[in-house]
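== subunit A ==
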Amino acid sequence: MLTVILILFPLVFLLILLSIRQEKIVRQFALAASLIEFGVAVAAFIQFKTSCHCNLLFTADWLATLGVSLKFGMDGISLLMVMLTTFLIPVIILASFSHAYPKPRAFYGLVLLMEMALVGVFTAFDGLMFYIFWELALIPAYFICAVWGGNDRIRITFKFFLYTFVGSLFMLVALIYLYFRTPLPHSFDLHWLYAATLTPGEQSWIFVAFFLAFAIKIPIFPFHTWQPDTYAAAPATGSMLLAGMMLKMGIYGMIRWMVPVCHNAVQEYAPYVIALAVTGIIYASVIAIRQGDMKRLVAYSSIAHVGLIAAGVFSLTAIAMQGAIIQMISHGINIVGLFMVIDIIEKRTGTRTISELGGIAHKAPRLAIMFMIILLGSIALPLTNGFIGEFLLLLGLFEYSAVFAAIAGLTIIFSAVYMLWMYQRTMYGPPNVITENIPDLTWPEMAAFIPLVVMIFWIGLFPGLFLDVALPDVMQTLNFIR
Partner candidate 1 sequence: MAPISSIPIQYYLVFCSVLFSIGVVGVLIKRNALVILMSIELMINSINLLLAAFSAYSNDPAGQIFVFFIMVVAAAEVAIGLAIVVLIYRTTHSIDINVLNKLKW
Partner candidate 2 sequence: MNAILILIPLFPLLGFLILGLGFRAIPKKWASVIGPGTVLLSFILSLVVFFNFHDFAASPTRFFFPWLHVGPLDIPFSFLIDPLSILMLLIVTGVGFIIHVYSIGYMKDDPGFNRFFAYMNLFVFSMLLLVLGANYPIMFIGWEGVGLCSYLLIGFWFRNHEYNNAAKKAFIMNRIGDLGFLLGMFLIFNIFNSLSFDHVFAQAKSISFGNPSIVAITLLLFVGAVGKSAQIPLYTWLPDAMAGPTPVSALIHAATMVTAGVYMVARSNILYVLSPATMAIMGMTGLATALFAASIAIFQNDIKKILAYSTISQLGYMFVGLSVGAFTGAMFHLTTHAFFKALLFLCAGSVIHALGGEQDIRSMGGLRKTMPKTFWTFLIATLTIAGIPPLSGFFSKDEVLVKAFEFGHLLWLLLAIGTLMTAFYMFRMLYLVFFRDFRGSDEQKHHLHEAPSVMRIPLVILALLAAFGGLINIPALLGGNEGLSKFLAPVFADSFSIMEHETPVSNGTGWLLMSVTFVGVVAMAVWAYFRYAKGKHGLEPDDTSRSFPVRMVSNKYYIDELYDYLFVKPVLRISRFLHEIVELRFIDRIVNGVGNLVVWTGSTVRFIQTGNVGFYMFIMILGIILILFLNILI
């Protein structure tokens, strides 16, 4: 039941929110709503038992004759993703407080709609439901970016929408095809789809169709070109939603759908996918070194990071798979933090061009400290969340292939290069005209940072809690391979 509540709450709150007359309290209401949602997720987390696979399952018929049912549930992997989503949304809403977005009802309504769609994607145990929520998530993302975005937003968001949408259509085709290959009576149920009988040829093209959908969403090189532009043009909140959670849909989809359904093809094509992902890591890292715009730099760094996650997933080892899940959470936390820092700097100085900034640490030490901590997380310093993820990912990848691991490992050098470069040029050095009078973090802003910082160290110090939740389900997913 909790699962359904988790999906429906944002919708209910969304309707209430639309009926609020006073614009001023809209965002407070949105924050409260997202916090309640987070509370429900925590309750689910407490109720959750790793030993039982029937956790928090909800089933109801929808189109019974077609075998489409409203089947939602959570296993360990879903639960962690739902926790991530419900944890980040309040932080993101809190971070948006200092912006006076026009039409706040619509804005925060879309954010809540996004939350609902994301929770739906992560909890759907039915193929068609998964697809519906998958596409539903695109709608608020599109409008948030297209209405509240920056320069050239219409063209860029349109490209983003079409690109990811076309990818998703391949997935729809694959899902319908799978449906007809399920045992009679045909059904979109997750476990029926797992049981579909496929010839090697069919597996291959279903793999390709799924891969296109997920690779574009993640994005994996060379399907990434929508991403830097979109992050740059989107409003801060939009960038956080996209980078923090939406791209996790792709990786989650790989683990939940792709690996079990077309396991033979996954094994067969794994080297090629890893090669692509590893190429992407190096490619994006090298490009990030010369980016002048902070948001673009972070966007390219994100391509490198998720490339490593994808490579880990396809190494098909338990360690790397666990690493991928931890790293999804870590990446979500870190990149939201980075975008928050960039947003705050941009808001106060009017620019996010690295060469125009400098010396911010003098005037805003609290901002500098927060930035440093988040940066350390994202360059995978031990005792931060990033290290746990990257260590496991690289270790698992090493088990698969030492050469790939060695090349992918270059990311720890490159990430230090571009991140420290950005930090040094914006935070250190003498202050200039633009940064001379930059005010330090206010307490509401600190309040948005503190949960992130706590999580960075929590995952870094005691990753066991998160790893143990996901372990049985990861093993189960890998059982399809053996």
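Heads up, the rule we're going with is that a residue touches a chain if its C-beta (ideal position, glycine included) is under 8 Å from a C-beta of that chain, and two chains touch if they have at least 3 such contacts; residues count from 1.
Keep in mind how these were chosen: all candidates are chains of the complex that A comes from, given by their letters.
It should be emphasised that the depicted structure is a prediction, and the values quoted were computed from it without experimental measurement.
Of the candidates listed (1 or 2), only one touches subunit A in this complex, namely 2. The part of subunit A that touches candidate 2 in the complex is made up of residues 159, 162-163, 222, 225-226, 283, 286-287, 289-291, 318-319, 322-323, 359, 361-362, 365, 369, 376, 381-383, 387-388, 391-392, 394-395, 398-399, 402, 405-406, 409-410, 412-413, 416-417, 420-421, 424, 427-430, 461-464, 467-468, 471, 475.
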